[in-house]
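Missing here is one protein chain; the remaining ones are kept as they sit in the complex.
Here the chain labels run A and B in written order, and each chain numbers its own residues starting at 1.
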Amino acid sequence: MSDGRIGDVLLKVEGVTLSFGGVSALSDVGLEVRRGEICAIIGPNGAGKSSLLNVINGVYDPRRGSVTFRGVRRRRMRPHETAKQGIARTFQNIALFKGMSVLDNIMTGRNLKMRAGLISQAIYWGRARREEIAHRMAVERVIDFLQIEAVRKVPAGRLPYGLQKRVELARALAAEPELLLLDEPMAGMNVEEKQDMCRFILDVNDEFSTTIVLIEHDMGVVMDVSDHVVVLDYGRKIADGTPDEIRNDPTVINAYLGVAHA
Amino acid sequence: MDWSFFFEVLIGGLLAGVMYSLVALGFVLIFKASGVFNFAQGAMVFFAALIFVSLHEKGWGFPSAAAATLTAMVLLAFFVERFVLRPLVNQPSISLFMATIGLAFLIEGAAQGLLGAQVHGLDIGIPDVPVQVRGINISRFDLFAAAFAALQVALLAFFFSKTRIGRALRAVADDHQAALAVGIHLEHIWVVVWTAAGFVALSAGILWGCRTGVQFSLTFTALKALPVLILGGFTSVPGAIVGGLLVGASEKLAEVYIGPKIGSGIENWFPYVLATVFLLIRPEGLFGEKRIERV
Partner (left out) sequence: MIYREAGQFKATYEKDQQIFPIRQDRIVFAGVLIAGFVLVPLIGNDYWFNAILIPALILSLATLGLNILTGYAGQLSLGTAGFMAVGAFAAYNLMLRVPHMPVLASFFLAGLVAAAVGLAFGLPSLRIKGFYLAVTTLAAQFVIEWALTKFGWFSNYNPSGVISAQKMVILGYRFESPVRRYLLTLGVVSLLALAAKNLVRSRVGRSWMAVRDMDVAAEVIGIPMLKTKLLAFGVSSFYCGVAGALWAFAYLGSVEPQAFDLTRSFQILFMVIVGGMGSVLGSFLGAGFIVLLPIFLNVAAHSLFSGGVSQSLASNLELMVFGALIIFFLAVEPAGLARLWQTGKEKLRVWPFPH
């Protein structure tokens, strides 16, 4: 699948080491993600996949190592900064704002693009009003894309699990990110929902050329959707390559089947 | 620099701090076992003291007045568990906290409504004659209070670590669900805890009452226990003691040494500002546990 869709390196992670108290979450992990590709991170539970996303995103501060995004190399960017740079993400346990409506949740995704000052918002005239309308239109496009029109006024906390995941994805998309980090976007979904989600992810990559890094457990999905697969186990990278290469890699098979190793 | 004066103020402050510690102990007990921050602890102190002193004034002897008050505190514990804790069981802790603010008002209103709003003096027979140690005056009463507090802490420590109920309390504090899974009745535990807190409140109330008289302002003085907990950590019994001593000593010293420069009455806010500064440096207090937020 190496067509013109995939470009040069957008994200580079080098030598990242992270630990909590005495527990080591990541040891010397590195990978490269190319512009326009869909990269899947897989591995048994507790392998450190979410922690890796959290490091890329600036939520965790690694003890060692660096993250290079768009050519700029840092040990850590603050989460707010990563958002500004064009990284958006979803969380394993759904980090929606439960007290707000779906529409408002997705509108928060546009937050960085809105400039109107406090007074303008208080009077709701001029710039603030224009921005509200303009960004509402952008948000409606995302709502349309993910087919959640029917629930746009419902408080997010009241939605069923599958829809909540979709709303979270919508919020991430509303920011028009260059890099999208998805943490188990299909966890807890049935077959139909998974198919929908797969289609959405592929569409996002196709229509908006968004680079996607996703954590996923379902091997079928991983093989179908990704261009590039990275395998983690006990905080270390044990394999890195195309889906076919990974499928046949003995180290990976051992890790999943739990053959005793040091 | 008059050292003997300094030590007098310091020791006076430390001993006053013991009082704060006693009130804070009640907070810690409840927080440790149920995760509820009981704003009404001060009101409970007032309530207990008021009942005790009213009975005493009617001619009851100390032991019977104490027994009757303790019974009242047990009843209060049942009431709180049934009408405050149970209805609010699934709500976020901030809601429970605000409910205890409501509870504080409820208890105060009930106490004053039933027993009147006059100030009561209280005397439990310890003469307030100062003891002289190396030229420093120390109040005999304060020493008694300190000894009493130490005894309470020792009893509580023993209770928590050695008895069956104490173990159950620690289990509940750690993980409600798991405790349920091993068959611990949460409601019983909570009644026990609030009763224990009630006992602590009574002793604090008696001691405070002797010092400053039993009156409404007792509830607000108890607010000072909050900075104590911040300094000492919300879940630590030794922390409550150390925190109390720190707050007591520092506020007295501040009043005496900084007060003349910027105006008196510093004790009203000094502990809170101290707590704020402390929180900025170490949000979990001296003895508290650091919480790691996982996303």
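The rule we apply is simple: a residue touches a chain if its C-beta (ideal position, glycine included) is under 8 Å from a C-beta of that chain, and two chains touch if they have at least 3 such contacts.
Keep in mind that what you see is a predicted model, and the values were worked out from it rather than measured.
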**OP:** Kindly name the visible chains that come into contact with the excluded chain.
**Re:** A, B
Original post:
With respect to the chain omitted from the figure, which of A:Ile42, A:Val59, A:Ile148 or A:Leu163 is a touching residue?
Top reply: A:Val59
Original post:
Hey, which of A:Ala25, A:Leu159, A:Ala175 or A:Ile201 is the one touching the hidden chain?
Top reply: A:Ala175
**OP:** Determine which one of B:Val131, B:Leu180 or B:Val273 touches the chain that has been left out.
**Re:** B:Val273
Original post:
If the hidden chain were put back, which of B:Trp3, B:Phe97, B:Phe158 or B:Tyr257 would touch it?
Top reply: B:Phe97
**OP:** Could I get the residues of subunit B that touch the absent chain, sorted low to high?
**Re:** 37, 83-84, 87-88, 91, 93-95, 97-99, 101-110, 112-113, 116-117, 220, 223, 226-227, 230, 262-266, 268-269, 272-273, 275-276, 279-280, 283, 293, 295
Subject >> Those residues of subunit A which, in the complete complex, touch the missing chain >> reply: 57-59, 78-80, 82-84, 88-89, 91, 95-100, 104, 107-109, 111-112, 114, 116, 118, 121-124, 128-129, 131-133, 136-137, 140, 171, 175
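Following the convention adopted for this analysis, only the chains that are shown with their structure count from here on.
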Original post:
Which integer distance in Å separates the CA centroid of subunit A from that of subunit B?
Top reply: 48
